[in-house]
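Just one protein chain is left out here, and the rest sit where they should.
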Amino acid sequence: MRQRPRFRTYPPIVCHRQRRVRFQEVDQLAYMWHGHYPSWLEDGREALGKKYGISYLDFYHNGVVTPLKSLEMEYCHPLRYDTIYTIETSLLWNDAAVIEYSYRILDDKNTCMTTAHSLQLMLDVHGTLLLDAPAFYKAFMKRWAEGLVQ
Amino acid sequence: MRQRPRFRTYPPIVCHRQRRVRFQEVDQLAYMWHGHYPSWLEDGREALGKKYGISYLDFYHNGVVTPLKSLEMEYCHPLRYDTIYTIETSLLWNDAAVIEYSYRILDDKNTCMTTAHSLQLMLDVHGTLLLDAPAFYKAFMKRWAEGLVQ
Amino acid sequence: MRQRPRFRTYPPIVCHRQRRVRFQEVDQLAYMWHGHYPSWLEDGREALGKKYGISYLDFYHNGVVTPLKSLEMEYCHPLRYDTIYTIETSLLWNDAAVIEYSYRILDDKNTCMTTAHSLQLMLDVHGTLLLDAPAFYKAFMKRWAEGLVQ
Partner (left out) sequence: MRQRPRFRTYPPIVCHRQRRVRFQEVDQLAYMWHGHYPSWLEDGREALGKKYGISYLDFYHNGVVTPLKSLEMEYCHPLRYDTIYTIETSLLWNDAAVIEYSYRILDDKNTCMTTAHSLQLMLDVHGTLLLDAPAFYKAFMKRWAEGLVQ
């Protein structure tokens, strides 16, 4: 993963969500197929978004869509069928009008199996890139900077 | 994508494959959902692998599996439902016992919509990391270095 | 599959499409997972629809959507990884404002591996059930009844 040094930053907001590897997700070797991870990372984002009022629908109702700009995954260990794992989703502070997450997938022994990173842009309903986050998200960031987001 | 300077390298081996965005793949905004790309990148790898005798099954029959170590995608423009697009898969020369690909997804006007990069390891049947590629792959690389792979 | 006796009927319109079982589609036993079939049946419908001007988009541009009402699949033999198979899609004559298909999945030796049947309704943009097919589809059915659809 790329290094991302930063000025004036605040601690990430972290959310955990548990899942179990499904029969339909494993390949011939009984391991989760690598292409299923984006699906569960999205679940991690949604879980965090819902908890803090910054989900897909919150943006949508404010006239903003947030398409992925980039997604990077680093596979360290494979997940076996039926393993219970945790998606640890961390919203990273970013001053630009983007949404930046990092992720860790942990198995049932808390071993880090996969790490990931995503960046989302903000577009208005006409598909125009926003250079400024919508008001509701700025308010959320203000609370975050003040340490009021739990 | 990361910069990857290299000594002694040979031109990539490139393969093209055409697809059409399917109804089931687009989201509410009628764009291909970002998480479907790994599926089509795998098709690109398989197409190239079959053409040059280095596919999943070729490795498998030589007692080697090749799990993804990393996958990075950079989304530039979204693909709309029913658009015909091309997966351009490039096998990059790499001296280590890894398989390295870069990809471009081009729309029907040849605009680059998405770029991607993947790295695969080589493991034997016991899951042990190979530090040396299997003989059939080394023979392939020799032909590649000699300019004999078309 | 249910028996469907009929009065005044015309021969089905049939379309073939070839696919290969993908790595990501097979389970631990190296067989296509049963839940992937609806995806390829949709490809069969789309192929037939495009050929005869009655695709999803043709309906959509006439203000009609055609959700699935029912889908039945009968699995006779499993498909192995890398097998080339044919989706045989048959549009069945139906006097009601519905779209009825039957399907056969044939392997590379022309053995029937799976049969299926689907029924689609026609709804207008407000979600109201149409009791009468749109004009363009009626015109298509007229040509069909006259033996003019090839």
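For reference, chains read A, B and C in written order, and residue numbers begin at 1 within each chain.
Note that in this section a residue touches a chain if its C-beta (ideal position, glycine included) is under 8 Å from a C-beta of that chain, and two chains touch if they have at least 3 such contacts.
Predicted model, so just to flag it, every value in this text is computed and none were measured.
Across the entire complex, contacts from the unshown chain go to A, B, C.
Residue A:56 is the one among A:56, A:93 or A:136 that touches the chain missing from this view.
From the options B:30, B:76 or B:125, the residue with contact to the unseen chain in the full assembly is B:30.
Although one chain is not drawn, the whole complex shows that of C:29, C:96, C:112 or C:139 it is C:29 that touches it. In the full complex, chain A makes contact with the omitted chain through residues 22-24, 39, 42-43, 46, 56-57, 82.
Annotation for chain B: contacts to the undisplayed chain at residues 23-24, 26-30, 33, 35, 81.
Although one chain is not shown, part of chain C still touches it, namely residues 2, 29, 31, 34-35, 38-39, 42, 65, 67-75, 78.
The rule is short, and it goes like this: only the chains that are shown with their structure count from here on.
Taken as a contact graph, the chains are fully connected, with every chain touching every other chain.
Same-residue interface: chain A and chain B share over half of the residue numbers found at their contact.
In whole angstrom, the spacing between the mean C-alpha positions of chain B and chain C is 32.
Each chain gets one centre point, the mean of its Cα atoms, and the points for chain A and chain B are 25 Å apart.
Touching two or more other chains at once are residues 29, 35 of chain A.
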